[in-house]
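Notes follow the structure.
What you see is the complex with one protein chain gone and the rest in place.
Up next, chain A:
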Amino acid sequence: MDKVMRMSSEKGEVIFTKSSCCLCYAVQILFRDLRVQPTIHEIDNDPDCREIEKALLRLGCSTAVPAVFVGGKLVGSTNEVMSLHLSGSLVPLIKPYQSILY
């Protein structure tokens, strides 16, 4: 879906979330702890919410939200993010976008 492709290829991290989703919130907290400021797209306020969900699932995301993209590429949902982080592979991925501050 064009809209999803456009939004996900924005620079840095992009996370598709829903305002009611607390796991999405947890993922955002994690990135904040890693000194990263992702672009958040809350899709439940978007009129195309259903289409976006379907597109995210088609792209290979295990659950539609949260959907994490880094540098335009799909990283995955909560499961994938957690696995990557514990294996030490998440930080190298986001390193270019980490804030030097604090």
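Worth a mention:
Note that in this section contacts are C-beta pairs under 8 Å (C-beta built on N, C-alpha and C of every residue); 3 or more make two chains touch, one makes a residue touch a chain; residues count from 1.
Here, contacts and distances are computed from a predicted model.
Looking at the choices "Large ribosomal subunit protein mL37", "TP53 regulated inhibitor of apoptosis 1", "Transcription factor TGA4" or "Nucleoporin NDC1", the name in the UniProt record of the chain not drawn here is "Transcription factor TGA4". Listed residues A:V27, A:C61, A:V75 or A:I94: the one in touch with the omitted chain is A:V27.
Considering the whole complex, the residue from A:K3, A:K54 or A:H85 that touches the absent chain is A:H85.
In the full complex, chain A makes contact with the omitted chain through residues 20-23, 25-27, 29-30, 33-34, 63, 78-79, 82-83, 85-88, 90-91.
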